[in-house]
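Let me give you the structure first, and then I'll get to my questions.
Every protein chain but one is kept in place in this view of the complex.
Per-chain residue numbering starts at 1, and chain names A, B, C and D are given in the order in which the chains are listed.
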Amino acid sequence: MWSAFFQPGDYQAVIPEILLTMFGLAILLLDFLLGKRDKYLNAVAALIGVGFATIKLVMFWRLLADRIPYTGFGGIFILDTFAIFFKLLIVIATGLVVLLSAKYLEIEDAHYGEYYALLLFSAVGMMLMASGRDLIVLFMALELMALCEYILTGFLRGSRRSNEAAMKFFLLGAFSSGLLLYGMSLLYGIGGSTNLVVIAERLAGRPSPDPLSWMAMITLLAGLFFKVAAVPFHQWTPDVYEGAPTSITAFISVAPKVASFAILMRILIVGIWPLRAEWQMLTMGVAVATMTVGNLAAITQTNIKRFFGYSTIAHVGYLLLGLVAAADGNSEGLTAIAIYLLAYAFMNLGAFAVVIMMRRKDIIGEEIDDLSGLMQRAPGPAVLMLIFLLSLTGIPPTAGFIGKYFIFLSLIETRHYVLAVLAVAYAVVALYYYFRIVVVMFMKKPLDTVPLATSPGLSVVLGVTLTLTLLIGVYPQPFIVWAREAIRPFFS
Amino acid sequence: MLPQIAFFSLSALALASAIMVITRRNAVHSVIWLIVTLFSVAGIFLMLQAEFLFAVQIILYVGGIMVLFLFVIMLVNLDVLAKQQQFNRQWALALVTAVILLAELGYGIYQGRSGFTLPPAAASPPTQGNTQTIAMALYQNYMLPVEIASLLLLVAMIGAVIMAKRKLE
Amino acid sequence: MIPTHYYLLLGTALFTVGVVGVLTRRNVIVILMSIELMLNAVNINLVAFSHWFKEIDGQAFAIFVITDAAAEAAIGLGLIIALFRNKETVNADEIDLLKW
Amino acid sequence: MLFLDYIWLIPLLPALGAAIQFFWGRKLSNQAVSLVSVGLPGISFLWALGCFFQLLRLDGTAFTKVMYTWLPAGAFRLTDGTLGNLTADVGFQLDALSAVMMLVVTGIGFLIHIYSIGYMGHEGGYYRFFGYMNLFMFSMLVLVLADNYLMMFVGWEGVGLCSYLLIGFYFHRKSASDAGKKAFIVNRIGDAGFLLGVMLMVVTFGSVNFLQVSEAARSGRFAVGDGVITAICILLFIGATGKSAQIPLYTWLPDAMEGPTPVSALIHAATMVTAGVYMVARSNALFVLSPAAMGLVAGIGAATAIWAASIGLVQNDIKRVLAYSTVSQLGYMFLACGVGAFGAGIFHLMTHAFFKALLFLGSGSVIHALSGEQDMRKMGALWSKIPTTAKTMLVATLAISGAPLLSGFFSKDEILWQSFASPYGSKLLWVVGVVTAGLTAFYMFRLFFMTFAGKSRVPHEVEHHVHESPRSMTIPLVCLAVGAVAAGWIGWPKALGGSNHFEHFLEPIFENPALRESAHHAWSLEFGLMAFSVLVAAAGFYLAYRWYVQRPEAPERVAAAAGPAYQILLNKYYVDELYDALFVNRAKDVGNLAAAFDMAVVDGGVNGVGWSTRMTAEISRLWDLWVIDGLVNVLAFTVKVLSYPVRVIQTGLVQTYALLIVLGVLIFMGYYLIHF
Partner (left out) sequence: MQFFHDHILTIVLLTPLAGLVPMLFIPGENKNAIRWWGNIVTFAGFLVSLPLVFWFRTGDTAPQFQFIEQVDWIPSIGARYFLGIDGISFLMMMLTTVLGFLSVLSSWSAIQERTKEYYSMFLLLQTGMLGVFMSLDFFLFYVFWEVMLVPMYFIIGVWGGPRKLYAAIKFFLFTLAGSVLMLLGILALYFQYHADTGVYTFNVLYLMQHAWAADLQRWVFWAFMIAFAIKVPMFPFHTWLPDAHVEAPTAGSVILAGVLLKMGTYGFVRFSLPLLPQASSDPTIVRVMVVLSIIAIIYGALVSMMQRDMKRLIAYSSVSHLGFCTLGIFALNPHGLSGSILQQVNHGISTGALFLIVGLIYERRHTREIKELGGLSNVMPVYAMLFMIVTLSSIGLPLLNGFIGEFTILQGAFQVNWRWGAWAVLGIVLGAAYMLWLYQRTMFGTCDNPKNQVLKDLNFREIMTLVPLIVWAFWIGLYPKPFFKVLEKPVTAIVQRVNPGLYANAGKISPVMPQPAPAPATTMGESSGVPSAEHSGVAH
């Protein structure tokens, strides 16, 4: 009876999550023992946890690469290359954010253990999002992630901006998860089960037209699009990005996006694949709107965090185009999303690392003009920022180009020529606003001369992100192979 | 005949009290009305043979969450609030939108009703009581979500502490 | 025997009421309650379906939803308190520091 | 065959001189400069003589020497559909025609170089002058010795460049540099015609080589009057008009007198301007296939002859008179070519080279003596003061006016006779020629008398140091005078019992069956015409004598009587003004217009990319924005306009966001419910 539901393998399959949880709890305890200036040990502990999780995930990958995936917990949990790929991405991003945070929190004077614990817990939530195959699991994981984000956003309790951001994020998040839930409930009603596979089978059998399933799809997607910040569900993004602690902005601009796209792909490609004609239409419209709003709004921004908020939205637009292509059964579309996310994670974190360096004792450094003359003051960060911006624009040979390349390719292959032209047109607009920052950095006179905040952690982050941004750009071969392996489960 | 009466009265009560919830000037009244709603929803659960859920609804919601709400309301109680404008500027537009939403959802469901009126899938009649079944479901099929839920509650606790505490050590 | 879609319609109605609350009320606490309303509506759907399918998943789901509701309530109220500390208000349309 | 094998030395030596001047000239003393730059052309003159005599031993066959393949442009389709392969060599061809030209160029060029030593002695940029002169010698020799049209074009452009540089030698004088530019650009217009002609030739014959082209032309593949051939000839002739200052492209030549006098003598009298004649003669095989083109050449030639002569009647600047007379004489040469008497044309070319060079150098010596004065109204009675110059000038004047037994007489009458007798000729052409002869005699003697005879009108401060020019200048004058007398004798016509050697010498190049029988007119007729033309010339001389020696006040009266006609002539028929009005200014206007257009419309248009559907109210304001700041600002503005709604909805109010979410859901649902 017992063994009817659990193989011992089941718990092995979630070892990375368990590890992170354990370390999170450990940090909560450890925090009491640490004096004010030893808080960095929390970060170290978190890093160790992340390290273990990473190693375990790599082992999983070696185990499962081009094999059939492992399903556990009675089929509500699946460990396939797709899940592992995204989990790895999430874990690494979390690790980098931990590295970013230490110095920043000291400056903000909010260096508490809970911060790292919550980071790890939300990481757990995201990882489960990546491998849930059941509405309940997906929902719970999503909520876990979301709640941690709310708290982290409001983590600087003294600051009203942080507070506001958290409030908005929370209200909208709760509201959207209400929508999501409503959609899930309908989906459950249609599918007669919370398991995506079963739902897919039932959906395929239903007569068309089928307004009910559209309701389910739309409300569900509204919830998910909210998480990935797609227009018109994007509006929380700039506000939250601006208000949240910069390290958290960096975090929520990367990890949750990755996880949310994982869940989005899982649901769209597995769960409601029979409705692809409908959701392709929907995604197309949303993607175009998202690119438009993101790219255009970014131009007029003056606060750099807000600026990156809109640039994120723009990138989400590109990613959604990948889904549009995928709806025609084109695998490159999903490969594109995987690679794009990979590239995006690193270049965006790198850029944010530089932004965080701008935050110094009693210098906020969040305005674009604060970067003026960075080249004269700090050539290193300036050049790095340049590279990250080039990558974000999609200029070869940087990671961003490879991502865009696959998006364009998938669009061409599925004969969405208009979308392709639109996408490249927006790439030009993107150049225009990203290079506003370049101009400020390289061609304006410095405003202040206070040296940038630096720390070993920041240096490591910059090193890693730079290396990967360039490596993916110059020698993308292995990454492409991995990405293809990652999305294989959907197409085998 | 009886079920119909029960259903309609309960739903009427639920909806009416819900509307009261969102229209009351005083937050405390809203809470009270919300409790009424929750009770009637609980009644609906009972009609649907979800006794355990009925219990949970009463104990957890009414006994737990609502009390929490009351505490907070007391904590942040501002009599100015009671005098202020209760609805924001966009309320009319919002109302219209919501009505249309209702219409659309309703239409969708009404279209899809055929799927539900036909005799339900002949599942095996429950061997043990509802509570037992749920227990089996939770601790066998849904072990993983339960664990997530535990983590979720832990996080909620931490969050509440961080947010509500005057200052961290 | 009540047809299932009656329950669904009830749920939808309740849901909409919740939505209206969220969209129109200024008091954040009431907004929070409205969200609770929405979740309850969802629960009605779930339980109705589970009853109709004669299987338990829906009810389990509902349990989780309630858990989530509790957690959200806790955090939300915490946030409200923090907010109240910072700027002596619980009105949704007064938190507009971040815009454009 | 030592000389012929190294024929390439002839152009190369002057080029060497030029190079030396350009690189080291500034450091060299004037003596060294003159030694190099006069010595090297001298050597090439001797070499040319050597080549000439060796050529004579080849009895009539052309000598060609190919140095290397210059332009192997590759395969192409001819108009007749065959596959050709265009290659142009750097090669030299020496036959009777080019031999004559070569000797004229080197010989007279050499003399003028010597002359320049004295004339330019006191000028700044001495080395520069000789550098340019040598460069010119090089280009001119390439032009005449080339064995294909492209090589010829090389020289063709080269001489144009040198004339540009030499006309603008006094570049600090704006008029000078303007004249230079004018000369070059007018030439360029002609060259464009030349180039097009060559291209058409290439696609027609598949070659640019002289021998191959004329061989193909004579092969009978092309009927007489073939349209393509006519086109080629006309295009080439356009080139000729540019270079040889024929109507309508003659206006640059008078302005070219801005240059130093030796330049006028060498380039604008003796050699460069005759390049057109040479080219037409070179292409005779083509021209004889196209009566139309022949007619055009003859017509233009005759017209130019009389037109320019008429202008020359009233000019007061001594060099301008000579310039117009040059134009007119060139007209004679083209007339000759036009009537198929290429030999006569070349003959006149040679004789003209002598006496016109002499005239220019003489006038130069006069100007030198009067320390720069060029206006004949401030001259007179110089006969005794500068006797050598005066005597040589007299010889030249007689020669050009066709006084019997002088060189001009033979060549001119040959032309007149041919234009009368040749099957291509006509009475009208003859009449024009004769009238021109009269006019020529008149204005030349007018020039002579105004300068040397009558009473002196020279201002006094100039008067007392009027002096004969130095040896280096007078010797060339004398040599040229001898030439001016004797050069004609080698072409002594049969009519006067001579045996036209020159004619026979050029025979192999111009052999044209159509002209065979034109000989059997009665010699009495030829003699009669000859006599008549002499009489006309004499009349011209007498009129000039009457007006400018006996009754000096006469001209004013005539001018007054003539009234507007006189003004028109004085102002050269207002042709320059006409061209300015028609072309030069228009071109500039178009340029301005285009520039404005570029700034406004094109830039604006391109900048409009992405703008497309903005509210039209904005456009008027945006226009300046475009024109001023172009794409970036427009894009920025576009985007601001676009991002306006985005920012408006970003109110910062949670519930607005929530409302938008619901609206989104609403719209999607509505879309599906309606759409499906």
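Note that a residue touches a chain if its C-beta (ideal position, glycine included) is under 8 Å from a C-beta of that chain, and two chains touch if they have at least 3 such contacts.
What you see is a predicted model; the values in this text were computed from it and never measured.
In the entire assembly, the chain absent from the figure touches the shown chains A, D.
Checked against the hidden chain, the listed residues D:Asp95, D:Glu157 or D:Asp413 yield one contact partner: D:Glu157. When the whole complex is considered, the residue among D:Ser116, D:Ser207 or D:Ser325 that touches the unshown chain is D:Ser207. For the options D:Pro72, D:Pro423, D:Pro645 or D:Gly670, the residue in contact with the chain missing from this view is D:Pro72. Contact with the undisplayed chain is limited, among A:Ile18, A:Ile107, A:Val198 or A:Ile480, to A:Ile480. Although one chain is not drawn, its touching partners on chain A can still be listed: residues 331-332, 375, 390, 395-397, 401, 405, 408-409, 412-413, 417, 420-421, 424-425, 427-428, 431-432, 435, 439, 442-443, 475-477, 480-481, 484, 488, 491-492.
Residues of chain D in contact with the chain left out of this view: 22, 26, 68-78, 80-87, 150, 153-154, 157-158, 161, 164, 168, 171-172, 174, 177-178, 180-181, 184-185, 188-189, 191-192, 195-196, 199-200, 202-203, 205-207, 212-213, 216, 587-588, 590-592, 594-595, 598, 602-603, 605-606, 609, 629-632, 635.
Methods note: only the chains that are shown with their structure count from here on.
Set against one another, A-D and C-D show the most C-beta pairs in contact at A-D. Distance between chain C and chain D, defined via averaged C-alpha coordinates, is recorded as 97 Å. Spacing of chain A relative to chain C, judged by their CA centroids, is 26 angstrom. A separation of 31 Å divides the Cα centre of chain A from that of chain B. In chain D, the residues touching two or more other chains are 647, 650, 652-656, 658-659, 662-663, 665, 669, 673. Looking at chain A, one finds that residues 136, 140, 143, 147, 150-151, 154, 157, 167-168, 171, 175, 189, 192, 211, 214-215, 238-239 touch two or more other chains. The touching residues of chain A, counted against chain C in their complex, run 135-136, 139-140, 143, 147, 150-151, 154, 157, 160-161, 163-168, 170-171, 174-175, 177-178, 181-182, 184-186, 188-189, 192-194, 238-239, 242-243. For chain C in complex with chain B, the residues that touch the partner chain are 1-10, 12-21, 23-27, 29-30, 32-34, 36-37, 40, 43-44, 47-48, 50-57, 59-60, 62-64, 66-75, 77-82, 84, 88, 90-93.
Residues 167-168, 171-172, 175-176, 179, 208-209, 211, 214-215, 218-219, 222, 226, 232-233, 235-236, 238-239, 278, 282, 285, 292-293, 296-297, 299-300, 425, 429, 432 of chain A touch chain D in their complex.
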